[in-house]
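Structure first, commentary second.
Here the complex is missing one protein chain, while the rest keep their positions.
Labels run A, B and C following the written order; every chain starts at residue 1.
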Amino acid sequence: MQQFFSMLFLIGLLFLLSILTGLLPFATPPMLIGQAIQQQAVDATGAANLVTSVVLGYRGIDTLGELSILFAASAAGGLVLGKTVRAKKAASENTGFILQAGTDLLFPLLLVAGLYIVLHGHLTPGGGFQGGVLLATAFFLPVLVRPGTSVSHKLLIVIEGLAGASFIAIGLLALYQGGEFLQPFLDKGLTGQLLSAGTLPLLYLAVGLKVGAELAGLLANLSTEQDGENDHVA
Amino acid sequence: MEQFFVFLLVIMMLLGGLAAMLLKDLLAATAATSVVSLSLTAIFVLMRAPDVAMTEAVVGAGLSALILALGLRRLGIWQLDMPVKSRQKKAGDQ
Amino acid sequence: MDNLLVLTVALPLLMAFLLPIVYRFSHFIAGLLGPIVLLFLIWLTFCAAYNLPAETTSFSIVIGGFLPPQGIVFYVDRMALLFAFAVPLVTLLMWPWKSNLDSEARPRQLSLLMVLVAASSGLALSGDLFNLYVFYELVAVASYGLVINSQMSASYVAAYRYLLLSAAGSVLALLGIAIIYFQTGTLNLAHLSLMAEKLDAPLGLSAFVMLLMGFGVKAELFPVNSWVPEVYLASSRRVAGLLAGLVSKLAVLIVLKTLLTMFNHTLAYDLLLILGVIGLVIGELSALKATDLPRMLSWSSIGQLGLVFIAFSVPGKTGMMAGIAIMLHHMLVKPALFLMAERWGQQLVDLKGAAKSSPLMAALFVVFALSLMGVPPLPGFWAKFLMLTGLAEVGSSLSMMALLVVLLMMVIEANYLFRVASLLYDRQARQQSSHGFINALTVSSMAAVLLAATVFIKPVSEALDVIATQASDQQAMIKITLGSKTGDQK
Partner (left out) sequence: MLPEVPAMLLAGAVGLVVIGLGGLVLSRNLYRLLLALAIAEAGANLLLILAGFDSYAVAPIVTDFSTSALPAMVDPVPQAMVLTAIVIGVGVQALALAMIIRIKQAYGTLDMAELKSKMEADLDKSLVMPGAALIKAERESDNG
């Protein structure tokens, strides 16, 4: 009976959404704020990538909220999974020389790629979030390949906290200088250069480090089995 | 040409979504979710949204799949050398 | 220095990020940081409200110096200030001073609370649709973390079900935002209210329904409130009080903001009225059936939120005033009741004769219960009375029916609350544990506020009048956020 009503609801939803989307002005968007941003953004922020100027400039506080959501999710995840117990040294799970050597080789590559993406966020596609994920995987891969080792949680907590605090601190500094919260300051430089766009690259660096540290911690938390975990049937 | 690509991608995406809902094997369902993310990435590129495409590729197809796979391993549904039959049985038990 | 109000969001977040580091050095300092920030925020918002000249209606804070409608703006009117003041205050009252968590979980819990404060303040102040969505998600994630805090395995299941419902609602809300952006190409609430005619039925109305289902999850609105009893039961009573008292009100505030700016159709108001009435009926009837105090309080919370929605569905100033009054009243009473439930036995029969071991608490319970029912001199009465006159003024057959239902439900509410009160003063006393000092102090101060509001009902209602007039003044909002450019923006 419940299944029947659910199906009915779904068919209704499909019908409704199809009709609604048919009414939408597709491919001729009104773009009221979009157009205004396109005209002003390069002068206002100095970033060549308009998405970056929206993410860190026009909607900077959204990004702060997004960072906080990741932070809250990882804190809550830590609360759920409880005390982190050092992973059991499992000799049986030896992953082999080739995999280990490959990971060692991959580590610097991932690190460089991640940092590149973070630092070029204001010029090319990419930025703190995408680069941060790469950084996290760079630090997480060794843990996956060598089951005995673990990431230093102390270090991660410090990086995470300081990076997040510096994002807010940059925002508050602008406030202190007589501007508004999160207003870009510093010299905007020449659009298209690496050192341009004022504080935006700094903000993205903070985002990248925070996301990287947070996700590395989260992944390590998810992957380490705890003592007395009975569901693992080896 | 664009029309044809978009058609293929949308079909792939929808089939991936359906597969993720209908496949008995949870690992295969997770892989199907990744297929949705990947076709979505291609669609984003076609729609002139390189930033979003990159995020979807890195976060949606990469990180999310990694998290889900780690979760599956800890749930004991997925072991590296576990045959499909016993995986399905395990998932069916739930 | 109006723009210092940004600190209500920035400062708690800063503390949340730094707390885990500080906790490594000193548990004591880390424990004090939160209350200090909250006290500072209370002082800051109080000063901002106090220094606001009487002739100034409101002002706006431009985040990042990017002028609206392109940038994000915080629109500060007296209602926003009121809630920005209430957020740190209620959180401070419900602060978990004692905790049995280990040294790894405790800083996480405190951080999550600070995140909750920041996001709630953001919800009170923000004047941008997508920014509201982000803060709403932030509140949601922080509350998942707080709910699973207790060491019960059932709380994981409850939290997971809550998460699923909430996330499904967020998908709907995102769809609603997408439709609105498709139609108007803007996200600023004031700018959107200029373009309200583009959001007519059916597109506008369905966008409103989607936003309602999305943001209604935290507001305990009827079809999406199935999480309420199980989550309030599974979490600690303080968290339940925080969610029922504070977070639900801020979610109502978002619904109200979107309703006023974009969806001024009668259909939208009628929908709100119907959902509110259904929520009220289900909540009160289930509360009547409940055999334990926490369940009764959760169901009664759903009922009260139904009342709030009914009040806001009355167009014009009366409805606005009644809605704000009921919200504030519930924000005060429900956390206090949950605080009492923290130490008393949970089953209703366990409450027998509790007045003997804790006479003060029992007396305060009766006061709060009387106000919740709406017995004349207490503030609850005035709030309900305002709402009923508003409903009568509308005079349509739908609102008359709602009026009758509300009256009937008030009788039922009185029935179950009196049942608890009579149990408290039962002769046959069961042994009870007494309340802690901080607990008793908090509850008594809340009761003092309630009684003060009873005595000074005239100035309070005048202040509410000003707040309500301002909150429904869309022209002022458009003028202040968009400035003189209003003409060429269109």
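The criterion applied here is as follows: a residue touches a chain if its C-beta (ideal position, glycine included) is under 8 Å from a C-beta of that chain, and two chains touch if they have at least 3 such contacts.
The structure displayed is predicted, hence computed values, not measured ones.
Engineer: When the whole complex is taken into account, which chains on show are touched by the absent chain?
Structural biologist: Hidden chain contacts in the full assembly come out as A, B, C.
Engineer: Per the definition of touch given earlier, which of C:A178, C:A196 or C:L360 contacts the omitted chain?
Structural biologist: Once the missing chain is taken into account, the touching residue is C:A178.
Engineer: Looking at the full complex, which residue from C:L32, C:C47 or C:V157 touches the chain that isn't shown here?
Structural biologist: C:V157
Engineer: Since one chain isn't shown, list which residues of subunit B touch it in the complete complex.
Structural biologist: Given the touch definition above, subunit B has residues 2-4, 6-7, 9-10, 13-14, 17-18, 20-21, 26, 29-30, 33, 36-37, 40, 43-44, 47-52, 55-56, 59-60, 63-64, 67-68, 70-72, 74-77, 91, 93-94 touching the missing chain.
Engineer: Counting contacts across the full complex, list the positions on subunit C that touch the omitted chain.
Structural biologist: Touch with the absent chain occurs at residues 130, 134, 137, 141, 144-145, 148, 152-154, 156-161, 163-164, 167-168, 171, 174-175, 177-178, 181-182, 185, 187, 230, 233-234, 292, 294-295, 344-347, 350, 430-433.
Engineer: Which residues does subunit A use to touch the chain missing from this display?
Structural biologist: Where subunit A meets the chain not shown: residues 3, 6-7, 9-10, 13-14, 17-18, 21-22, 24, 26-29, 31, 33-34, 37-39, 41-42, 48-51, 53-55, 58-59, 62-63, 65-66, 69-70, 72-74, 76-77, 80-81, 124-125, 129, 190-192, 218, 221-222, 229-231.
The rule we apply is simple: only the chains that are shown with their structure count from here on.
Engineer: So using the touch definition from the top, which pair is joined by more C-beta contacts, A-B or A-C?
Structural biologist: When A-C is set beside A-B, the one with more contacts is A-C.
Engineer: Can you compute the centre-to-centre distance for subunit A and subunit C, using the mean CA position of each chain? Integer Å is fine.
Structural biologist: That gives a centre separation of 30 Å.
Engineer: Using the touch definition from the top, which residues of subunit B touch two or more other chains?
Structural biologist: Answer for subunit B, listing residues that touch two or more other chains: there are none.
Engineer: If a residue has to touch 2 or more other chains to count, which residues of subunit C qualify?
Structural biologist: In subunit C, nothing touches at least two other chains.
Engineer: If we count contacts the way the header does, which residues on subunit A are in touch with subunit B in the complex?
Structural biologist: Its residues touching subunit B are 49, 51-52, 125-127, 129-130, 133-134, 136-137, 215, 218-219, 222-223, 225, 229, 231-234.
Engineer: Subunit A touches which residues of subunit C in the complex?
Structural biologist: 3-4, 6, 9-10, 13-14, 16-21, 24, 61-66, 69-72, 102, 104-105, 108-109, 111-112, 115, 118-119, 122, 130-131, 134-135, 137-138, 141-142, 144-145, 148-149, 156, 175, 179, 182-188, 191, 202-203, 206, 489
Engineer: In their complex, what parts of subunit A are in touch with subunit C?
Structural biologist: Per the touch definition, subunit A meets subunit C at residues 16-17, 19-20, 23-26, 29-34, 36-37, 40, 44, 57-62, 64-66, 68-69, 71-73, 75-76, 78-80, 82-84, 154, 157-158, 160-162, 164-165, 168-169, 171-172, 174-175, 179-184.
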